[in-house]
Every structure is written in structure tokens, then in C-alpha cells.
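Submitted below is the structure of interest, expressed as C-alpha cells.
All protein chains but one are shown at their positions in the complex.
Per-chain numbering from 1; labels A and B assigned in written order.
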Amino acid sequence: MEILMILTGGIIITVAVYLLMTRSILRVVFGIIMLSHGVHLLILTLAGLEEGAPPLLTENADAYTDPLPQALILTAIVISFGVTAFLLVLAYQTNKAHDSDDLEELRGNADE
Amino acid sequence: MSLFHFVVLAPFLMAVILPFFYYKFRSIHTGWFLLPLPLVLFLYIATYIPFGGGGMEPVIYSVPWVPSLGIDFTVYIDGLSLLFGLLITGIGTLVVLYSIYYIANKQDEPLQNFYVYLLMFMGAMLGVVFSDNLIVLYVFWELTSLSSSLLIAYWFHKEKSRYGAQKSMLITVSGGFAMLAGFAMLYVIAGSTFSIQEMISQAGTMVQDPLILPAMLLVLAGAFTKSAQFPFHIWLPDAMEAPTPVSAYLHSATMVKAGIYLVARTTPIFGLTQQWFWILVIFGLVTLTWGSISAVRQTDLKGILAFSTVSQLGLIMSLLGMASAALHFEYVDQDTMYVTAAMAAVFHLINHATFKGSLFMAVGIIDHETGTRDVRLLGGLMTIMPVTFTISLIGLAAMAGLPPFNGFLSKELFFTASLNAASFDIFNLQTLGFIIPVFAWIASVFTFVYSMMMFLRTFTGAFKPDNYEKHVHEAPWGLLISPIVLGSLVILFGLFPNMLAYTIIEPAMQSILPGLTSVGDQFYVNIYHWHGINAELLMTIGVVLFGLAVALTLPKLYGAGFFQRERDPLNAVYDTGLDQLVVQSQNITKAQMTGRLRDYMLYMGVFIAGLGLFTLFRYDALAISLEGQGGIPIYVWLVTGVLLACTLALPFVSGRMTNLILLGAVGFLIALLFVILRAPDLALTQLLVETVMVVLILLSFRHLPEMTKESKRLLSTSAKAVVSIAVGTFVTLTALSVHAYRSGADITPISDYFVENSKTLAGGYNMVNVILVDFRGLDTLLEVLVLGVAALGIVTMIKLRMRGGEDV
């Protein structure tokens, strides 16, 4: 199970990194969303997927899955939501200011 | 914390409250509130002087600061630090008094800044001289550079002030960095201690270490930049843009002597090497000569004094070099042959502070009252400013080395020391030693010449009222008190030098040359004017005669090229160096900063993958464990299969709606995976976030055009593909290795604590939620804070529109 999840996570991250290097600003935002998906999956997997009940004491089980990475990822999901919302607005405001969503055209710095 | 720690801290504490005084009592000059502090400190430090003459026992007080790194705030009070402490607070008191009259309490004069910087400097300087710990010393050392630079730039509206401040900062701070590296080496050599006294106690073994030479050079880089030794002296003349009280205090009496202090302090460690002797003597003599010759061609009074200070610092530096030779000899009763240099160094240090301080103040008065410091405009001030004239005369005579002033005594001692050094039978001195007295004599001639010129061109000749913008008259008494006090000391120390002998000089000598006398014994110190007709006296007479001849012929040569180039030729090196630094850094930055997001991502990707993969293979960390991978249910294969299909399709589809659908599918499938992996909270959160996110993205589509077509060029596409696959591979391999390690080793997860305690300690059954709101509550609190900030960012970005055309 772990190997399968690790490979899935790796492929998601590969695609995410590819998207980060594309020209369209929206694709870059999508890349970031994908990156966090991949990372979440990996964190959960690396903590171990041994059989065990969900981390609810009401289950009265002998073993539970590790609650700590789950708490971490829950936080991360919400944060990445906030960041993505911010990035989206940043993206469309950039587009509005420069009338382009093409990062090749948007390049340039004040010094030049 | 002993009371003495507060001596060092008091100026800083005062600096905190001083601005309140400034704003509260606007009509009273802020300096008055400050004045008692250095005076009280001076009197308190003076209680440590061994008035009985029975030698001085060093006192040590220690407070742990960072004990794990061996950094303690230790104050160490011995002869040397006592001498400097008295100089800093004593001259400090006079300078503060002087500044009250020098800098008027005008509306647009930021007095609070001036005095806060000054206090910062005073505290830092006290910290430097009283710290026994090298790291603490370093911190204070850099603080003196900082406050000095701030004080130079006090009138920051002037271009030259800013230039001078930047120059002094760059030179002294880079020297300080070198010194820090030297300290680190000393720490290693001494076997993990930063305490100077502990290092001195094992100096014999330390000099055997091959690292001692680089350590010495680095420490000297710090000392030489601070004490304006050739070729680093170029910052000092430009530092003269500071208000004159600052020049008198920092750039002649105290801060520039910090380098001298450090050299004197570390002499017991480094002094055992031959290189120490020669480096100090040669750099000292070159500085001495270069400074005195450069001073002759200055037309600005402060310029003359600046180069004169450079040259006098070189003199003391060379004396300290000669003093280190004494460590190789036995000290026999009352035989001052080897220790004269140390005696002369300490004595001249005091004398220089008194006469140069009074001269700077006198020049400040002239500048204040006439509005110019240009010797070509000045002249005939003797009758108009009689008090200033008298003070200057005393100071100049002492500087030129004329009896009966203290400068004469220390100059005689300097000659004696240099003649002695030439006769030592170590370090090839028998053959090379003769250059020391020769250089000493040449430099003294020029010292005499510039002192004479300063006197003749300022005070004699005809007074031309047209040269001045204001009515010239004698300064108010407030300005005159401080230079008068210093001038009186010049005479007092000249007439009764032995009042310093066993109170100040001998204890300081004990710090420079520890262990030469047996415990309880003292060096023999007796300074007097008449030694009979000997080589030193003849040298002085030669200096006076030759100097007079030069000084009287010089006015005919003012047109010559030598006098036209007032600026030090070494400045060109600094200026071009600085310009090139900026230009080259810009070139380097421009070469990589393409402004293209893709390139930056590419750099990061290449770096992460390269470094990660290299480490994985270099340290043989790669491991794959295939244990227990069987029995994956068919629905997991199904979910993962669809998930991967959606993921891999993402880069290939072009429409933004298709992209969004795929992205949403990935999100919901991940949520499904969370369910399979038994994380109900995560699954719920992921589902809900994905829903809200889709709404958000759809909304933002209104404002965005259809996605730009990706370039179809094979090169860029394949580069992106290679880098992303490399990063992906690195991540996968690392994860696999971590997994292999984890299943191989027997690790108890830290989460067992939460499993066991979430019911008993927090009263909750849902461990994830209990961790979030109870065990790690602060993390959650800060997380929602981040969320709030992100939302506010969104609102601001939309409500406060960016104007088009602006670089965003």
C-alpha cells in the first residue's frame, strides 16, 4: 500500500513541478494546488499506513492510525486553501493590470 | 551582576531614557542631562586606581550569558582597562560639556540623536575595554563602528558626511569581521575558551600551533582598520566631517585607540612570535611616516589633525611592537632597557589623548567662531583669540615634542625605545634594527613641521576680516573650559610625569607584559626631563633645527604638485573598489535574474533535485523495502488509477474548464483516498475545501482570459519535463528510503502520547481535533491568523486597485 501511495504522490509532484514552469499564470496556481495534494498524501503515507482504526477513541480499538500527521495535514489543507485564494486574486489582478496572463510577457524588472 | 557591569550598561540605559528628556524639556540643552553620567562613571572607575602605589590586583566579575557556547559577560579590570576606562569617561565628560556649547539647541537640530549615538558609543567602548570574553568584546567592537558611523553622518544632509560615514563603516566593519574569524581561530587553538585571560595563561603552548599566524593576521586586520593604520587609514580623514566634539572624542582620543587596546591586550599571546614584532613595527613606522608627511600638505585644520592622529597611532603601534620583544628577556631590577617601549606606549597614549583632544577642541572653536578651517584663509588669530591661541600653543608644542610638555617626555622615551630595540640580539635586529630610529627621526621632523605650520598659518601673519563671514571674537567660556582642562593636564603631566608612574602606567605595563616581574614586584618607572647629553637629546635637537629649516622654506613651495594633491592617493583604490563591487554585483544579478518565473522555478528544481539525489547516492541512503505490500484491495487500485489518469492528463489539456474539472476530480479523489486511509477528518475537510475552491476558481475565471497556449518548442518543453521528472524522482526515492528505514527500525511514534492522553487530559475522543484545539492549540491559533491575513490580503488587493503601468 505504501509503495503505491508513494508512487502516486511522486507522480502528482512531478506534474505539479511541470505546471509551475508553464507560461499561463492560472496553470501555475493549479501547480501549487497539485503540489500540496502530493505533499499531503506523502506525509500521511510516510507516517505509516499500518492497519488500525480511525483515530477516534470511541472505536475502542487496540491500535489507531497515527493522529498527528492527520492533524498536520488538516491544518495544511486549510492553509493551502487560503494561499490558493490569495494567489488566484493575485493572478487575476496581475492580468488586469497588464492585460496578459502570459508569464513570458510579464517578465522584466525595474532595473532594466 | 556586579556594580561594575552597570558601568558598562549605564550609557545604554541612559540612551533609552534620554530622548524623553529631550522632548519633555525642550528649552534645556539635552547635554546637561547627560553630563553627570560620564563624570560619575569616571569617579567610580578612578576608585580602582592603586593610589598607594603597591601595584594593582586585577578584579574580575562574571555573569553567564550564553554559557553553552562559553560566552560570558565578564568584566576584567586591570591596569590597561582601567587606563582606557578613565580615558573614555574622562574625555567623555569634557567632550559632552564642550558639545553643549558647540551644537546649539536649535529647532531643527536633532540633539537627541546625537546624544543617543554618543552614549551608545561610550557604552560600547567601555564594553570593549572591560570585556574579558572575545565574543562580547567583538559585539561591542562592532557597536563602536556603528555608532561612530552614525555620528559621522550626524549632519547627513551633507554629501561628504554620508561618504565619510559609509567609508568608515565599510572599512572598520570588514576589519571587524576578519577579527571575528581570528577570534574563532583563537578559540580553537586555546581549546574552547573565549576568555582572554585563560588564553594568556596558556600562551606558551598556543604559539606552537600553526593556526596562530593566520589568527594573528586576522586579529591585526581588525586592530589596524580600527586604529587607522596604513593602508587602512584613509577612512579617518573623511571621518572629520563629523561634528568636532565627535572628532575629538572618537577619532583622536578613544575609538581609534581601540585597535591599540586590542594589540596591547593580545601582546602576551602573540608577542611571543617574531612576526608580531616585525608586523607591528613596520606597519607602525610606515603609518607614522606616511601620516606625518601627508599632514604637512593638508590645508584643512582638521585634516592636519586627522593625519597627525594617524601618524601618532602608528607611533604607539610601533612602540607596542617593540614592547613585545621584552617578553623574550628576563626583567632585572630597575633595568628598563627592554620595558621602555611599553612604558613609552602607555605614556604617549595618555599624552596624545590630552594634547590632541585639546587641539581638536581648539580647532573646533576656530571653526565655530570664524566659520572656516582653511589655513589659507586663516591668519593672525593670536591677538583676537588669545585663550584659544594659548591652548593651541601648548597642544602644538606638546605634539611637536618640545619641553617642558608631556609630548617631549614621551617622544624622548620613544627615541630611547627605538635605540634600545636596535640593539637587541634577537629577530635579526642587529642587522635590520637601525631602520627603527631612522624612521622615528624622519617622522618626528615632519611632525614638528606640521605643528609649526599649523601654528604659523593660523595664529601669526595678518588678520584679514574679509575672509570670514562673521565677526570674529574669542569663544564663550563654556567652549573654553574643556580644552583648558586638557591643556592644563598637558602641562601637569609634563612637569610631574611621575604622578602617573605607579598609579596608571605601571599597572598598564603589567597587563601588556604579564609575568615578567615576580609576583608582588613592579616595573621601575621613573620619567624625567634631563638625562644628560645623550643620543635622544641630540636627536630632538636635530628634529627642531631641521624641522625649523623645512617649516620656514615650505611656504615657498605651496604651489608645488605635492601640495596640490591633498587627498591621499590610496583613496583611489577604495573608490574604484567600491564602484566595481556595485557594478560587478549588478552584472552577476542581471545574469541570473531574468524576470521569468519559469527560470526561477527551473533553478529551484535543478538545485533541489541535484542536491537531493547527490546526497541520496553519496551517503548510500537509498533503500527500498517491498515488505507487506500485498493485498491491496481492488477499489484502491481503481481510485489510484483514476487519480493518476486525471493528474497525468493535466499538462496536456488546454481548455481552462477542462483543467478545472480535472483538478476538481483530483481533489475529490484525494478525499476518497483519505477515507480509504482511515482519516475521516481529512476526508471531510478535503471535500469541503475542494467545493469552496472550485467556486473560487470559477469566480476568478470571470476576470481571467482563456489560458495562454504553451510554447510548443521542443527544447523548453523537454527542459521542463526533465527537471520536473528529476524532482519527482528525488521525492519518490526519498520517500521510499524513509519508508524502508521506518519499517526496518523500531520506532515509537510520538503520537502515542496523544493516543493515551486525549481522553484523560483533554476529555475528547477525536484525537485529531484534540490535537488541533488542545495539545497544539497555539499552532492552530496562528494558523487561523494566517488565514485571516490571507483574506485581508485579498480584500486589500481588490479594494485598493493597482494602477496600470506600475511595476507590480
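We adopt the following convention: a contact is a pair of C-beta atoms (placed from the backbone, for glycine too) under 8 Å apart; a residue touches a chain by one contact, two chains touch by 3 or more.
Simple rule for what comes next: contacts and distances are computed from a predicted model.
Chemist: One chain isn't displayed here; going by UniProt, is it "3-isopropylmalate dehydratase large subunit", "cytochrome-c oxidase", "Thiol reductant ABC exporter subunit CydD" or "Na(+)/H(+) antiporter subunit B"?
Modeler: Its record in UniProt gives the absent chain the protein name "Na(+)/H(+) antiporter subunit B".
Chemist: If I consider the whole complex, including the chain that's not displayed, which of B:Leu688, B:Ala721 or B:Val738 touches that chain?
Modeler: The missing chain is touched by B:Leu688.
Chemist: In the full complex, which of A:Met1, A:Leu74 or A:Leu106 touches the chain missing from this view?
Modeler: A:Leu74
Chemist: Where does chain B touch the missing chain, residue by residue?
Modeler: Contacting residues on chain B, toward the hidden partner: 680-681, 684-685, 688-689, 691-692, 695-696, 699-700, 703, 762-766, 768-770, 772-774, 777-778, 780-781, 784-785, 787-788, 790-792, 794-795, 798-799.
Chemist: Residues of chain A in contact with the chain that isn't shown?
Modeler: Within chain A, the residues touching the omitted chain are 54, 56, 58, 74, 78, 81-82, 85, 88-89, 96.
One rule holds for everything that comes next: only the chains that are shown with their structure count from here on.
Chemist: Could you please specify the touching residues of chain B with respect to chain A in the complex?
Modeler: 586, 590, 593-598, 601-602, 605, 626, 629, 632, 636, 640, 643-644, 647-648, 650-651, 656, 659, 663, 666-667, 670, 673-674, 677-682, 685-686, 689, 692-693, 696-697, 700, 703-705, 707-708, 710-711, 720-721, 723-725, 727-729, 731-732, 735-736, 738-739, 742, 749-751, 754-755, 758-759, 765-768, 771-772, 776, 779-780, 783, 786-787, 790-791, 793-794, 797-798, 802-808
Chemist: What does chain A use to touch chain B in their complex?
Modeler: Touching chain B: residues 1-28, 30, 33-34, 37-38, 40-42, 44-49, 52-58, 64-68, 70-71, 73-75, 77-79, 81-86, 88-98, 100-104, 107-112 of chain A.
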